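Apart from one protein chain that is not included, each protein chain of the complex appears where it belongs.
Should a chain be cited, it is by its letter among A, B and C, assigned in written order, with residues numbered from 1 in that chain.
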Amino acid sequence: MVDPADFPILSRTVHGNQPLVYLDNAATTQKPAVVIDAMDAYYRHSNANVHRAVHALAGEATDAYEACRATLRTWFNAERVVLTSGTTEAINLVAHGWGRAVLNEGDAIVLTEMEHHSDIVPWQMLAKERGIEVRYVPVLPDMTLDMEAYEASLEGAKLVCVVHTSNVLGVRNPVERIIERAHAVGARVLLDAAQGAPHTRIDVKALGADFLAVSAHKMLGPTGIGCLTITQAAFDEMQPFMGGGDMIEHVSLEGSTYQSNEHKFEAGTPRIAEAVGWKVAMDYLAEVDLEAEHERLLGIARWTAEQLRSLGCTVYGRHGDHDSAVVSFLHPGLHAEDFAHLLDAAGFAVRTGHHCAQPLLHRLGIDSTVRASFYLYNTMAEAEAFIERVTHVLARFGGNA
Amino acid sequence: MVDPADFPILSRTVHGNQPLVYLDNAATTQKPAVVIDAMDAYYRHSNANVHRAVHALAGEATDAYEACRATLRTWFNAERVVLTSGTTEAINLVAHGWGRAVLNEGDAIVLTEMEHHSDIVPWQMLAKERGIEVRYVPVLPDMTLDMEAYEASLEGAKLVCVVHTSNVLGVRNPVERIIERAHAVGARVLLDAAQGAPHTRIDVKALGADFLAVSAHKMLGPTGIGCLTITQAAFDEMQPFMGGGDMIEHVSLEGSTYQSNEHKFEAGTPRIAEAVGWKVAMDYLAEVDLEAEHERLLGIARWTAEQLRSLGCTVYGRHGDHDSAVVSFLHPGLHAEDFAHLLDAAGFAVRTGHHCAQPLLHRLGIDSTVRASFYLYNTMAEAEAFIERVTHVLARFGGNA
Amino acid sequence: MVSEALAEVLEEFEAIEDRTQRFELLFDLADDVTELPTDEWSEGNRVKGCQSQAHIDVRVEDGLVHLRGGADARIVQGLMGLLSLGMNGQTVDVARQVTLDIVEATGLLNSLTPSRSNGFRTMYDMVMSTMGEA
Partner (left out) sequence: MVSEALAEVLEEFEAIEDRTQRFELLFDLADDVTELPTDEWSEGNRVKGCQSQAHIDVRVEDGLVHLRGGADARIVQGLMGLLSLGMNGQTVDVARQVTLDIVEATGLLNSLTPSRSNGFRTMYDMVMSTMGEA
């Protein structure tokens, strides 16, 4: 595990004197001091607008910005890496940049009921505008995708969009098989790896993922930045999304020509300080043994889930070998929102609500869960304290729903 | 003027021992320590994902994020403020969110030859897709807009997009009259205020601007954030742009409903730390007497322009009373790029190139300029040193084009 | 002057140091809400902006305020209880004395910006506007 002392925020208290126990990592992770310091240093020493300038600062800024792309390209083994403001913009970039260029009336795309709203709404919008058919792969009672239904849904599909790892259940989907089947019918595949990327090193070339969407803030990096990896073949099919500075080659009143590299999809002044911070976060992650961490965190999640069940909670998730350390639960005697307030009162930060996955919750027959999600700096001792608090809360308030 | 000591970067040197003289402010401005420190403190103390969570950190982060919006709303006297990644995304939001909802085949929109690529390319893309007519208002030899041509172009126009202040010339356009005439024919007006907003306090209600696009990084704020102000009437005409988390009310497999406030246009995890930094930048700006600064900087720009002319340079711009402190120039004996390199060698950061305004440069019959742009922390002494360096460079290299 | 019942309960909140105990008191207040049966829950009386389900019904009869409500989250219903203590059965004049500050006084919601979608502000606005029309 990483040293929690690397993360300044983890030593703070909330509500007066409650030490913070941060278990809302699926929403966003905390940042090590090296990441914060790098952005700080950028603004204190190298801040300038990038590209097309010859002065020293602009050169430093440009190199720093492009170094982030290079790091991500290596990390994900990707052919193309477009920097976006996050997973959501990355998916919208696929919808606008690839979808509008390739999909036509009557074409079908395949989503799943497990998707985050960010991987549903852009497609619903495009589908409505273009007359595209959207097929949803159901979630089975064991909280996995219905792979038979998936295979049946592929006929004539042009695109499959699937969440690598569910932000509600922690379930890691069989993306290898999903991609293989999709490619067999000539469909491209977009993986929403907002949750997957922080927990395991994803090799898009080995997987064959045409598109992979990621947010920096969920993997130790800053807010406001993320990326979309794209294979060269899919890249070549795309048209520009947003227009503006930096993405053009030449502009005249009659029309414009575009850059041929990733800049084509990065209109306007990019997220420079954010790229600086993210690169350092990736360097920090590179020092972590993610496989060992996966084991450790999964162990904590399994133990927590078991304890919660023994306290009368229903846990949504199965914590299989490749799932992430997310524990979603409900108690029949206490409303999720009340639960979260009472945990917060003692310093435990968890999330509650629909987690931007209403179709999934609808399928599960619920409208919210309490969600504790663990990351690199969390400890077994924190999980134990958490269960102690849950026990206390349920004893005192657990007959109130 | 503000205290340059507030800006840590200004005390650095480049190329060994050359003190930095930063004159590339129209590209991006430097940040005062209070802004850097605020973002730093956010990550060290309050970092969390915003909205829909009940824990202490999330509450603090949400309040901080919304405080930025509230500050901007007051500053610009705006009805609606959508936070974007910058001016470019703000303009693309108008093109996608308003343009696609309102404009149809055969409709006309009016741009000017003075626009930045970010206010040209999105419209060319939409025009091509939708069969919309784009009319360009010419720039006259005196470097102002041809207002007669403008009035003639309005017939049947639905939208006018105009740059408040040119990033190449510093020319501040007669936006009051432009808006008045546009409204007289029922057209909405988008102001690109990327350059205007840093130099003067813009009241969108007084101006009647339907849309105003701004970048934080050009007004002491961080990279990765900007905004679009929108009147309620225009807001009501808009459809969502990007889909995803936070912008929805309810999502089901059948379709989705959207938020009714600004969140409708802020899909995904927003730029939280950036909003924190920008708010502090706005608070810092609020302490500055922008009118007095305008006079001071314009004085510096006029003096600089005059000196450059006397050294044989052509200056592009007129430095009228409301123009900003941007000085674009060329010398017949030295290529712009060489000029910039030689200035940089002595620590002077200027920009060179087409400044993302190729149609304007084409109209001026050139393909690049050297551009020095001044901001709050620049001094007359710096301008003098700059002219001294220019004199030296021209004496040594000025016969080389 | 706010109602005696409300004033008393606010004093009680103030006297409690421990945040969890304050929640306990708020949970108890949920019982002070005159129930709005779930079959009367409608879109019209729904408290929008609340994460949980909450409905509130206000009537003014013979100059007295009648407030009924219900919520699936106990804390939300507790906040309704707080409103009820200050308004239910009171004259419009007394009821109007209740301000948004009463939530602040519980010490449970650190601040009540519109952005915190806790719905209390909406609830409050719904009641005040109904009284305004009366």
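Convention: a contact is a pair of C-beta atoms (placed from the backbone, for glycine too) under 8 Å apart; a residue touches a chain by one contact, two chains touch by 3 or more.
Please read all numbers here as calculations on a predicted model, not as lab measurements.
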| item | value |
| --- | --- |
| Which of B:L10, B:A149, B:A345 or B:M380 contacts the chain that the document leaves out | B:A345 |
| Residue touching the undisplayed chain, where the options are A:D6, A:D37 or A:E66 | A:E66 |
| Sole residue of A:A38, A:A56, A:L169 or A:V189 that reaches the chain not shown, by the stated touch rule | A:A56 |
| Missing-chain contacts mapped onto subunit B | 15-16, 334-338, 341-342, 345-346, 352-353, 368, 396-397, 400-401 |
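In this text, only the chains that are shown with their structure count from here on.
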| item | value |
| --- | --- |
| Euclidean distance of C-alpha centroids - subunit B vs subunit C, Å | 46 |
| Length of the line joining the C-alpha centres of subunit A and subunit B, rounded to whole Å | 31 |
| Subunit A and subunit C: spacing of chain centres that average the CA atoms, whole Å | 38 |
| Residues of subunit A engaged with two or more neighbouring chains | 15, 337, 341, 352-353 |
| Subunit C residues counted as touching two or more neighbouring chains | 51 |
